[in-house]
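Left out: one protein chain. Kept in place: all the others.
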Amino acid sequence: MQVSVDFCLIPLGVGVSLAKYIAACKPILDQAAVSWELHAYGTLIEGDWDDVFTAIKACHQKVHEMGAPRITTTLKVGTRTDKEQTMSDKVDSVMRLWHETAE
Amino acid sequence: MQVSVDFCLIPLGVGVSLAKYIAACKPILDQAAVSWELHAYGTLIEGDWDDVFTAIKACHQKVHEMGAPRITTTLKVGTRTDKEQTMSDKVDSVMRLWHETAE
Amino acid sequence: MQVSVDFCLIPLGVGVSLAKYIAACKPILDQAAVSWELHAYGTLIEGDWDDVFTAIKACHQKVHEMGAPRITTTLKVGTRTDKEQTMSDKVDSVMRLWHETAE
Partner (left out) sequence: MQVSVDFCLIPLGVGVSLAKYIAACKPILDQAAVSWELHAYGTLIEGDWDDVFTAIKACHQKVHEMGAPRITTTLKVGTRTDKEQTMSDKVDSVMRLWHETAE
């Protein structure tokens, strides 16, 4: 089952600068069989359900190992059986409507 | 790794009455080695990471089998290494502060 | 417009014990024209859109005043025009299906 995920991991008890924890997840996602892309309030991940959630679990484990005693993560998780749709397809289908409307 | 999850599954393309899809997840959660509790905007689940996410995946599969072509789920996922804390401990620690303040 | 919200505020940069910040939101919610209820991974709030979001803004302001330099909040926000439905109605409609199924 393919899944599209919006993944936002927040380590607690380590101050306000979270960038190094987010950065430490990069090699985990790179090595996983998933495609992913950072945005300003999370990371979009796309792939097989098990690959995606194995990577997310590994991110939690890594961030705990780095010293964060507590983590809270927010996820949006999308699956569909009616058609295949990549993350860029979703943006494209909205964009197309904007252009049609603007004409 | 123990995890506390707030799980809110929304089937799309099946109208506005979602209760039967949520209800269909009950046997899945009951059979999983997790503790869980329904609230008005989701389900709280607690257990080992793999047990919890195996159950969530099974809920997606079940709801697709029931005819929902598309699902979007929102999850909050909490892990901590500093202490064991159940869902009711979390509520208790806030409640205790309220009572102290009220005295 | 009536709204049902699941509200989970996480202060950052203040360590791992968040209970006192959550507790400080109680008087704000009590004074607002909303009904609310704590659960283990957030607070359910119900009321008029403006009352609910005024209270949520006041919680952010209060928690910053208490010394948290950064806050990240996760919200689920539900509105509907087809019928009035309280938070307990939602739980009831799932419960009813469970009992029917069990008979």
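First chain written, first letter: the chains are A, B and C, and each begins at residue 1.
FYI, a contact is a pair of C-beta atoms (placed from the backbone, for glycine too) under 8 Å apart; a residue touches a chain by one contact, two chains touch by 3 or more.
What you are looking at is a predicted structure, and each value in this text was computed from that prediction instead of being measured.
The set of chain A residues touching the chain not shown comprises 4-6, 8, 16-17, 19-20, 22-23, 26, 37-42, 44, 74, 76, 78, 80, 82, 87-88, 90-91, 93-98, 101.
On the side of chain C, touch with the chain left out of the figure occurs at residues 1, 13, 49-50, 53, 57, 60-61, 64, 69-82. What chain B contributes to its contact with the hidden chain is residues 10, 12-13, 15-16, 18, 69-70, 72, 74.
The definition used in the following text is that only the chains that are shown with their structure count from here on.
Between the Cα centres of chain B and chain C there is a gap of 16 Å.
Chain A and chain B, compared by their mean Cα positions, are separated by 20 Å. Averaging C-alpha coordinates per chain places the centre of chain A 25 Å away from that of chain C. Contacts with at least two other chains are made by residues 16, 74 of chain C.
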